[in-house]
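Left out: one protein chain. Kept in place: all the others.
All chains are identified by letter, namely A, B and C, in their written order; residue positions are counted from 1 within each chain.
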Amino acid sequence: MTSGGVLTVVSPQRVGSPTWLYQLSKAGKLCVPAMNVNDSVTKQKFDNLYCCRESILDGLKRTTDVMFGGKQVVVCGYGEVGKGCSAALKALGAIVYVTEIDPICGLQACMDGFKVVKLNEVIRHVDVVITCTGNKNVVNRDQLDRMKNGSMVCNMGHSNTEIDVASLRTPELTWERVRPQVDHVIWPDGKRVILLAEGRLLNLSCSTVPTFVLSITATTQALALIELYNAPEGRYKQDVYLLPKKMDEYVASLHLATFDAHLTELTDEQAKYLGLNKNGPFKPNYYRYTSR
Amino acid sequence: MTSGGVLTVVSPQRVGSPTWLYQLSKAGKLCVPAMNVNDSVTKQKFDNLYCCRESILDGLKRTTDVMFGGKQVVVCGYGEVGKGCSAALKALGAIVYVTEIDPICGLQACMDGFKVVKLNEVIRHVDVVITCTGNKNVVNRDQLDRMKNGSMVCNMGHSNTEIDVASLRTPELTWERVRPQVDHVIWPDGKRVILLAEGRLLNLSCSTVPTFVLSITATTQALALIELYNAPEGRYKQDVYLLPKKMDEYVASLHLATFDAHLTELTDEQAKYLGLNKNGPFKPNYYRYTSR
Amino acid sequence: MTSGGVLTVVSPQRVGSPTWLYQLSKAGKLCVPAMNVNDSVTKQKFDNLYCCRESILDGLKRTTDVMFGGKQVVVCGYGEVGKGCSAALKALGAIVYVTEIDPICGLQACMDGFKVVKLNEVIRHVDVVITCTGNKNVVNRDQLDRMKNGSMVCNMGHSNTEIDVASLRTPELTWERVRPQVDHVIWPDGKRVILLAEGRLLNLSCSTVPTFVLSITATTQALALIELYNAPEGRYKQDVYLLPKKMDEYVASLHLATFDAHLTELTDEQAKYLGLNKNGPFKPNYYRYTSR
Partner (left out) sequence: MTSGGVLTVVSPQRVGSPTWLYQLSKAGKLCVPAMNVNDSVTKQKFDNLYCCRESILDGLKRTTDVMFGGKQVVVCGYGEVGKGCSAALKALGAIVYVTEIDPICGLQACMDGFKVVKLNEVIRHVDVVITCTGNKNVVNRDQLDRMKNGSMVCNMGHSNTEIDVASLRTPELTWERVRPQVDHVIWPDGKRVILLAEGRLLNLSCSTVPTFVLSITATTQALALIELYNAPEGRYKQDVYLLPKKMDEYVASLHLATFDAHLTELTDEQAKYLGLNKNGPFKPNYYRYTSR
């Protein structure tokens, strides 16, 4: 992805941030300017929150035809992906529990109406376990052993490490492939746990990504490349940068027409009152863009 | 608020950020280190998003006994406050329109299911206008003239400038105080528009702030003062700082017990995988904490 | 309420149906035709479902300033009132449990995303208990003894019998009136339970009824009286009747203009296909008008 001394990076999986790129930079091994487009606001919201809000439903339906109403679900991790998944499932009548390591995200889950629990507190009685953590071994063999017959487990977070799938490849357990991407793992007592996509990303394996989301991502990348290419000598050093906010806003504005959305323009008086340029950027860099 | 060379600032109104403090710093007139506690994550979410989600309902009910179901409402501004107000009203059966100047927030409103319009497109037929912008003259006399009989207008944003109330103090309009904080402004043709709190903040004037929110705010301020006081020489210069993320997380963790929320602890292996300290902070500084 | 041989009955409390009127009829003691307007569709939905969806929030806020987000609430009874209360609280971030005696309503609660429990399973850890049953002693002294410090209990159902308030008037408990309609009942160990309106109806005691709801109710009653008065000899005998569906529809149609709602008219071809008169009634008598 190097291109004449510039580098844009799209995190291939949703890990919250392209950690390795920052590590490269920290180690002094980054030889070109890089732009972390993964953490631009617009791309983040669409790739993670808005897209996963729909693809969790899509992925579960296409693989298992499960009814959501009344199901007990535990969502591990309440970042953007976890927020999207839990909101969608709750909206369709599921009872959702959340696990978190971060007290701020944990408090957000409380305020959004989710009981924050340790996985062990609910693992015996939930119908569905969904990992959205960016972490590894979030669901381990011990917990899989305690899941109930007919329950299912899947990964919406990143990579294939969140569920300890390797621990299920032992002689006493039988695997039965019931359809593509759907395995029944069978315990000696006959208990079946339904594993989706062998623990790889459910939304990439078993659902589709709407073209609208792809358009957001592609636009963000293209603008980042244009910026790196056109930037005057010295604006960017061998470091990792976030997309300039104005470009982030530009990506969003290009996609508003789809929704027939009409923005309001600041008057001169208002722009002066707010200390803003009428064309943006409209927010300080540390602004967080809560979704709701 | 200066205290032996330290300064913490709580924005007296919700304006998104304590703009004037940054202006002071920029002008080189800040003579002590200052901490912008207003923009700490936990305080922001509670003061703005979570609190306003409830107080918009409370404020409207206590003043007007209005039924929310079926009402057409326009929320001006889709920041934290606007997000809270529109989510609550939608949840109770109102039809909500949103106005925005920022394309990112506008796109968020679209994805949350709100039609993004210019105020002029809907002003004639809405039942309620709510300002949440941090801006001035968002609703002007021309628009007030076009509001329908019995409609109401109120401010959840900041100060008393968002609605151009001064423009309503002209001879041809009659003001009738129907109860505390509630005025009927009467046009020559008999049309009445209901103005709440004379355009001052509805939630401060006409509803209550739950003690839980006050606890979050007070804890944040106290920790900021302690940090500034205890910090080793040189950690803070004459500049504006955000609350260290670890303290932000600490505020949140102190309030989790109320909800009987149980956080998960990272294993050593997981902490290493994520490159995190097991005790936090858990997120990079640019992380945005979407609410949903 | 007798009027020249006619009788319309509005249930003074929401008990699901004016039971005593049917008992009178069964006993042969009804001396005039009577119309059970309480169970007309339009009135039922507004008095119970739509009104309580808002007044539970209003009543709790005005009396206690409680924050809804993250609160654990148990709603006893999942009829129209219970459905309204639980939907509103869930929408504002509370975690809601439901108790039911009727398997159909219990299954509805499941599909709406509420855990159906026995009161004893959750009484120790909930923050709020709300009765909506039409029954008596739904919360008894034994359960009140087990509620936690600072929790609250109120009645949205009917009468003042749902919470066994009499059982709290014993020497070892101290009552402290902290504001009108709000009592702290104090146990010997210092535990306080907050009792609202002394167990009478929260929405009648501590919140307001929107004029729109009153308009629906008054219109329904007036039309019932007109029908009974104008009906040809013999249409109504000494029995209890439901409001004719066409009148029920007429009440609704009179209130649509408020919402600028535009109904569609059947074409002749469509009316014939459906076997309906173009002016209604549009549904068979047994139709149930699910709200969602």
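A few notes on this one:
Everything below uses one rule, namely that a residue touches a chain if its C-beta (ideal position, glycine included) is under 8 Å from a C-beta of that chain, and two chains touch if they have at least 3 such contacts.
What you see is a predicted model; the values in this text were computed from it and never measured.
Touching the chain that is not shown, out of C:Leu24, C:Val37, C:Ala87 or C:Ala197: C:Ala87 (per the contact rule at the top). If you put the hidden chain back, the residue from C:Glu172, C:Asp189 or C:Glu265 that touches it is C:Glu265. One of A:Cys31, A:Ala91, A:Ala166 or A:Ala222 touches the chain omitted from the figure, and that residue is A:Ala91. Residue A:Asp260 is the one among A:Asp142, A:Glu176, A:Asp239 or A:Asp260 that touches the chain not shown. Touch with the hidden chain on the side of subunit C covers residues 16-17, 19, 23, 39, 41-42, 44-45, 49-50, 79-80, 83-84, 87, 99-112, 115-119, 121, 134-138, 161, 242, 248-250, 252-253, 255-256, 259, 261-267, 269-270, 273-275, 280, 282-284, 286-292. Within the entire complex, the positions of subunit B that touch the omitted partner chain are 69-70, 90, 92-95, 110-115. Residues touching the missing chain, restricted to subunit A, are 50-51, 53-54, 57-58, 61-62, 65-70, 72, 88, 91-93, 125, 207-213, 258-260 (touch as defined at the top).
In this section, only the chains that are shown with their structure count from here on.
Of all residue numbers used at the contact between subunit A and subunit B, over half are used by both chains, marking a mostly same-residue interface. Using the average of C-alpha coordinates as each chain's centre, A ends up farthest from subunit C.
Mean C-alpha position of subunit A lies 42 Å from that of subunit C.
Here the spacing of subunit A and subunit B, counted between their Cα centres, is 27 Å. Among the residues of subunit B, those touching two or more other chains are numbered 50, 259.
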